[in-house]
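Note sheet for the following structure.
Omission of a single protein chain aside, the complex is shown with its protein chains in their original locations.
So, chain A:
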């Protein structure tokens, strides 16, 4: 490694790799947005990137100048055919020029950021590793953002297009805005022809009921495990987790048989009976972790003042643990909303479908793909909105109850 620790080697090396990463990212991004061909050019990326990386260590103060001049240079090179991003014959001049300017500006700026404080000559280990870490950080942001966003991007865009357009050019996700409300045709059809309004409502109230029933069971249980002393407390605390580890498919088989015999299959009552049981163990576990963190003194004061245990739970513990309740509710709601296996096995009657079961029923060769994706969007958007709104609770609750510092 020490052979690499010279500004004139580190700079071009990181610069070259970085240019290729950026060129690939921008090519993929532009291809997906415009539908025109863009493609990173490996050796040209390496060449220009290395040059840029060397410039960044040689002239460390020229960041702004470099951003502008590289952008201009890439446009000129682009029309001459020597830019790191290659375009196809059908690509419009505007979007080609845009991609080159974008690449030039971003690459120059970020290469300077990566090579910040690095001299041309020998680098200390500290400086070298800091540069590598900045490089990896940039790569990480691009990588994670891309892998998370692309599937969702494809989902949303597919739902707004139609099948023949998609088969013609699977990369063309550009929207024809002149179609107006016709863009949302598959959504309208879902709600008018495929009963998605009912599914949405079913999913919603099943999830809400599940949350209430789960809390009703889990709060007293969690309190008992967290606060009260009784024989077998430790064993019980562990067996909760053990139960959470039993795979659903193992239980689903006997439940299916039992429900078939009891006539509970194909009924929402059956679903509402079974969902909370799958969520009670995890809710109980999260809540007892939180209850343990609450100061026992407050409750003891309540007990001294003559409250009964149940009143203490109701008047002291619950108000104090509202944030935990919110996060547990959100988590349970998410599990119930996203649940697929039981709904798939137990529900056959289209008027009782939940959203996930409804989407599964759209998965046939007769129904066009955009309906499937529109259904997926309908199922995803509410839970995402809820989650983004309450994200703080969610992250805190998921981790705070369990991970002790």
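A few remarks follow.
As a convention for this text, a residue touches a chain if its C-beta (ideal position, glycine included) is under 8 Å from a C-beta of that chain, and two chains touch if they have at least 3 such contacts; residues count from 1.
Basically, contacts and distances are computed from a predicted model.
Of the candidates "Phosphoribosylformylglycinamidine synthase subunit PurQ", "Two-component system LytT family response regulator", "Carbohydrate ABC transporter membrane protein 1, CUT1 family" or "PQQ-dependent catabolism-associated beta-propeller protein", the chain left out of this view carries the UniProt protein name "Carbohydrate ABC transporter membrane protein 1, CUT1 family". Of the candidate positions A:81, A:121, A:197 or A:258, contact with the hidden chain is made by A:258.
When the whole complex is considered, the residue among A:65, A:122, A:148 or A:175 that touches the unshown chain is A:148. Screening A:225, A:271, A:324 or A:346 for touch with the missing chain picks out A:225. Contacts to the hidden chain, counted on chain A, fall at residues 24, 27-28, 31-32, 37-40, 125-126, 129-130, 133, 137, 140-141, 144-145, 147-152, 154-155, 158, 166-167, 169-171, 173, 216-218, 220-221, 223-225, 228-231, 233, 236, 238, 241-243, 245-251, 253-255, 257-258, 260-261, 273-274, 276-277, 280-281, 284-285, 309, 334, 337-338, 340-341, 355-356, 359-360, 363, 369, 372-373, 375-377, 379-380, 383-384, 387-388, 391, 394-395, 398-400, 402-405.
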